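With one protein chain withheld, the remaining protein chains of the complex are depicted in position.
First chain written, first letter: the chains are A, B and C, and each begins at residue 1.
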């Protein structure tokens, strides 16, 4: 896992007040390329989130990337960061990933199993995709 | 209502420790004439008591009397006292009766609606019988 | 009026260094010291199982439990305290009715409103009934004249007050119509018992359900009022305490209220409801209503004044909750930012997805009030909303 990206994010948030943190997330959210409406299907959506979240994945040369979107801007900002960290990685890398940046930038409560935000569900979905890809790679080899 | 009897009972219990109170109740219980087994029917029994209680009533010259029994001795002692107070009275007297002796001799908790003892149910049954008798007397007049 | 918040220790708290402005009261209310102390004192001095105990603590607990029943009975104007059953909450109460009436509902219709909480929808569906809503206009006024009662209609089950919009439904008008058709009415009073003086005789309902935790008492306990007319229905829950005789072949039940209280009830919870009623009555339900009405109207006025804010629902009488959205800003974003300012609101569908469907939205931001809220709390909310708007500029 490329920890450099995580560390960069942590640095960017370091010392910020919550107001500036959220502003930053909102600006990341705004910059995230929206998903085409046609892909915002039930299958691509994640349940258990307060905001709607959609996930699609691509495999390019054995490396995985994710296209993520949400109807809430702060959620969008968070998943933009997640995408930045996990995109263009081998499935096994993703499976081994410790997304410590979430805790470090103070978004851990958004990760709680308490369902208020589905960040945990999102990460679970990403790892699930990676597991499936890893297994199907195994089969091919 | 003949309060003299109640006052007599209160006096008899006055100043006694619980041990002596219960001993006294047990001795009253032992002295109470047992009901014939054949009358210990479902209909004559009172539900909601920890101990079984049976009630029968007699009407003699318009006055009511009760034949009471229980399988527990302290309960038997208590109902012996109740019988002493209510027996051989006109229905209306029984309906108007304030059985204050129960409280005064410290058996109030046995009267609680908490069901642990069915003393309340027993008194309810007695008043019910008296009500029916009073009504049927009304009809006759 | 003295500061009613002083009795609630949690409100002294700061979150993120800011004064806690708790506006999530429709989800659950905070507890006054008197309720908290009643619970701990109970466990420190009286705790025992009730009924059929031959010992001192059991007598004391039983008596306190039955006193709580009497207190609730008087509070809601029941004819007889045997009409009051302690349950696990509003959801528990409604499910109990759904189960007891189950056989008569299967394949039939239960009439609800369009603003119901899921807890007043799903139990009827599980009982096999069809659930239909009394029509309403776009302000969420019930169109009672358009209410259609057919021979399939077996029950009317309506919220007294909407947990999302704060609309007060005209339950008396409905019970009167229901009476003409001899159809029983259940009132979900989860959002009215803490705000409005209420009398079941006056309402004329057959069942009434509410939760302790939304009326300043503890979690895990609720109330079901069952009119004497229904004292012989089959109990929904079987177990200890509600039994006359059990054999493996055949079982007979006690009369209400014990008939409807299987198992060890939430004894401390019931007693906490009694303490909560004491607390409310010491202030006075009319005073509470008046004070809350002032705060509520003020919040409504301030929100309606704002550009870019949509407020949902608009009926004659409203109380408790107010729902809104900021234009182009997701309710969840709004909630997260308000939270960081110390303002606790709830966001989402508030367990009322059919209403969200009617409004054509995914969710709202909901502020909901209790006796301790003030106009200053509303000012903090408005300030927070302005901040949210600024951040999205």
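Throughout what follows, a residue touches a chain if its C-beta (ideal position, glycine included) is under 8 Å from a C-beta of that chain, and two chains touch if they have at least 3 such contacts.
If you're wondering where the values come from, they're calculated on a predicted model, not measured in any experiment.
> Give the labels of the shown chains that the missing chain contacts, considering the complete complex.
The chain that is not shown touches these displayed chains: A, B, C.
> Given the contact definition stated above, which residue among C:4, C:189 or C:268 touches the chain not shown here?
Looking across C:4, C:189 or C:268, the contact with the absent chain belongs to C:268.
> Take the complete complex as the reference. Which residues in chain B touch the chain that isn't displayed?
18-19, 22-23, 26, 50-52, 71-75, 117
> For chain C, which residues touch the unseen chain?
Residues of chain C in contact with the hidden chain: 9-10, 13, 15-16, 20, 22, 24, 27-28, 30-31, 35-37, 39-40, 43-49, 52-58, 88-92, 94-95, 98-99, 112, 117-119, 121-123, 125-126, 131-133, 211, 213, 218-221, 234-243, 245-248, 251, 262-269, 332, 335-336, 338-339, 343-348, 351, 353-354, 357.
> Under the stated touch rule, tell me which residues of chain A contact the chain that is not displayed.
Missing-chain contacts on chain A: residues 47-48, 50, 109, 112-116.
Quick note on the criterion: only the chains that are shown with their structure count from here on.
> Taking touching chains as linked, do they make an open path (line), a single closed cycle (ring), a hub with spokes (star), an all-linked set (complete), or other?
line
> Tell me, please, which chain's centre (mean of its C-alpha atoms) is farthest from the centre of chain C?
Farthest by centroid: B.
> At what distance in angstrom does the C-alpha mean of chain C lie from that of chain B?
44
> Using mean CA coordinates as chain centres, what's the chain A-chain C distance in Å?
The separation of the two C-alpha centroids amounts to 38 Å.
> Identify all positions of chain A at which a residue touches two or more other chains, and write them in rising order.
Residues of chain A never touch two or more of the other chains.
> Which residues of chain C are in contact with two or more other chains?
If we look for residues of chain C contacting two or more partner chains, we find none.
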